[in-house]
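The structure appears right after this line, and notes come after that.
Of the protein chains in this complex, one is absent; all others appear in place.
Coming up: chain A.
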Amino acid sequence: MPTVTFVQSTGESIEVAVAEGTSLMRAAVTNGIDGIVGECGGQAMCATCHVFVRPEYAGALPPVSDDEDEMLDCTTSERTEASRLGCQVKVSAELPSIVVDVPADQV
C-alpha cells in the first residue's frame, strides 16, 4: 500500500497507508490528520487541503492545473513553490510514498 507522511508544523509526523488512487486530502481526512480540512470534498474549490510537498517528491507529481493554480492563490498560509492542493495529488504505483508538510494555518 502506498504511504503518505504528514508532518505538522509542530514537527510531529504521522504516516498513513492508503489505497492506490487516494488523494492526499482524502488520506488526511479519513485518518483524522489535523490541519487538513478538505471542505469542498476535493473539487478544488475551497483551498482547505493545502500542503507543502517535500522537494524530493515534487518531480513525480502531475503539473498544477489552472483551477488548482488559482485556488492556491487563496490559501490561508502563504503559497510557496512547494504548495499543492492535497485533493489534486493522488498516490499511485509511480508515487508509492510521499512526505508533505501541513501548513500552520488552514482556514
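Operating definition for what follows: a residue touches a chain if its C-beta (ideal position, glycine included) is under 8 Å from a C-beta of that chain, and two chains touch if they have at least 3 such contacts; residues count from 1.
In the analysis below, contacts and distances are computed from a predicted model.
This complex has a chain not shown, and the name its UniProt record holds, of "Chemotaxis protein CheA", "Thiamine biosynthesis protein ThiS", "Cytochrome P450" or "Carbon monoxide dehydrogenase medium chain", is "Cytochrome P450".
Per the touch definition above, the residue from A:4, A:24 or A:37 contacting the chain not shown is A:37. Remark: the omitted chain is touched by one listed residue; of A:13, A:76 or A:97 this is A:76. Touch with the hidden chain on the side of chain A covers residues 29, 32, 34-35, 37, 39-43, 45-46, 48, 66-67, 70-71, 73-74, 76-78, 104-107.
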